[in-house]
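Below: one structure, written as structure tokens.
Omission of a single protein chain aside, the complex is shown with its protein chains in their original locations.
Coming up: chain A.
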Amino acid sequence: MSEDVRATIRDFITGNFPDLALKDDEDIFELGFVNSLFAMQLVMFIEKTFSLRVPNQELRLDSFRTIDSMAKLVERLSSDAQISTG
């Protein structure tokens, strides 16, 4: 699942920034294109695509810094959801 999650997130980001060659451990904030609009789009994309809700307390820069950290967040929140619904 992990590689799928990474690929999905990577596709979303490069879809918005076609010229970007982005590594999974690269800090997207260092690249300077993250404005408040894109930030919200990214959060909404992740919530919708992976059917989860990121609680505000979890909305931390570090969780969204790289594709790797976003994938980790998705996996953690997905397993939380399964525990709470199961």
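FYI, a contact is a pair of C-beta atoms (placed from the backbone, for glycine too) under 8 Å apart; a residue touches a chain by one contact, two chains touch by 3 or more; residues count from 1.
Operating definition for what follows: contacts and distances are computed from a predicted model.
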Chain left out of the displayed complex - its UniProt protein name, from "Maltose/maltodextrin transport system permease protein", "ABC transporter ATP-binding protein", "FkbH-like protein" or "ATP synthase subunit b": "FkbH-like protein"
In chain A, positions touching the absent partner: 16-18, 29, 32-40, 43, 56-57, 59-61, 64
